[in-house]
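Let's look at chain A:
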Amino acid sequence: MELYDLIFYFFAIVTVVSAFMVVTSKNIVHAGFNLLFTFFGVAGIYVLLGADFIAVVQLLVYVGGILILLLFGIMLTNKITSVELRTGTAHIIPAVIGVGIFWGALTAIVAFKTDWVEVNTASTESTTIIGLGNLLLTDYVLIFELLGILLLVALIGAASFARREIEELKD
Partner candidate 1 sequence: MYDFLVDLIGNEIIAAFISAALPVVFIVPFVIFGVLMERKVAGHMQDRLGPMRVGYHGILQTVADFFKLLQKEDIVADGIDKKFFNFAPYLVFAGSYAVYAALPFSSKYIGADIDLGIFYIIAVSGLVVAGILMAGWTSNNKYSLYGALRSAAQIVSYEIPTALIILSMVMLTGTLSLAEMSEMQTAYFWNWNIFGGAEWSFTKLLLIPFMFAGFLLFYISSLAEVNRTPFDMPEAESELVGGYHTEYSGIKFSMFFLAEYANMFAVSALVSVLFFGGYHSPIGYVGNTLGLEALIPFEQVFWFAAKGIFFVFVQMWLRWTLPRVRVDQLMTICWKYLIPYAFLNLLIIGIITLI
Partner candidate 2 sequence: MGLLDKEFIDSNIVIAKSEDLLNWARLSSLWQLSFGLACCAIEMMATSASHYDFDRFGVMPRPTPRQADIIIISGTVTLKMATRIKRLYEQMPDPKYIISMGSCSNCGGPYWEHGYHVLKGIDRVIPVDVYVPGCPPRPEALLEGLLKLQEKIRKETLRTKKA
Partner candidate 3 sequence: MKQYLKNTWEGIWTVLIGMKITFKHLFVPAVTIQYPDVKVPLPERVRNRLYVNMDDCIGCDQCARACPVSCIEIETVKSLPTEDLGKTSNGKKKALWVTKFNIDFAKCCYCQLCVFPCPTECIYMTDIYEFSEFKREGLLYNFSTLTHEEVLEKKANFEKFQAEKEAQKAAEAKAKAEVAAKTKESENKSDTGSNKSENG
């Protein structure tokens, strides 16, 4: 077994097992923490695919940002009194059916419809940021800018929601 395979299987197992735990765990905080390992495993797989920038962004945005926000949300929710946070799984059978159909469709497309391109495993480029940067600022510059504006609007909206009115304070 090559080192590459070993690492791949390690990350794959981490991702799949922790993702399964996220879904099945009855404790919300446990689910949140397990999500950390899922993100981490996915980032590892990105690295193995040669997408280093995506991997790092995955860690930076999802682990450093979104997951922390998620955990904050859970921990600051009012009704929490102890470590044991329970959540019920309400409709297991419909969920399994729905996910099963979706998964089946996805694998079917991946298996039969995709034109697989054979490339050498070792990626030739040492980094992807130069290409990414060029693409973002040439072909996709409009989308990039629009996304930026969207995020800015969201930010301003959030700030205006969170702001306390001065009149309210006076009462």
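Selection rule, in plain terms: all candidates are chains of the complex that A comes from, given by their letters.
Annotations
By our rule, a residue touches a chain if its C-beta (ideal position, glycine included) is under 8 Å from a C-beta of that chain, and two chains touch if they have at least 3 such contacts; residues count from 1.
Not measured: the values here are computed from a predicted model.
Every option in 1, 2 or 3 belongs to this complex, yet chain A touches just one of them, candidate 1. Residue ranges on chain A touching candidate 1, taken from their complex, read 2-3, 6, 27, 29-30, 33, 36, 40, 52-53, 56-57, 59-60, 63-65, 67-68, 71-72, 75-76, 82-84, 126-127, 129.
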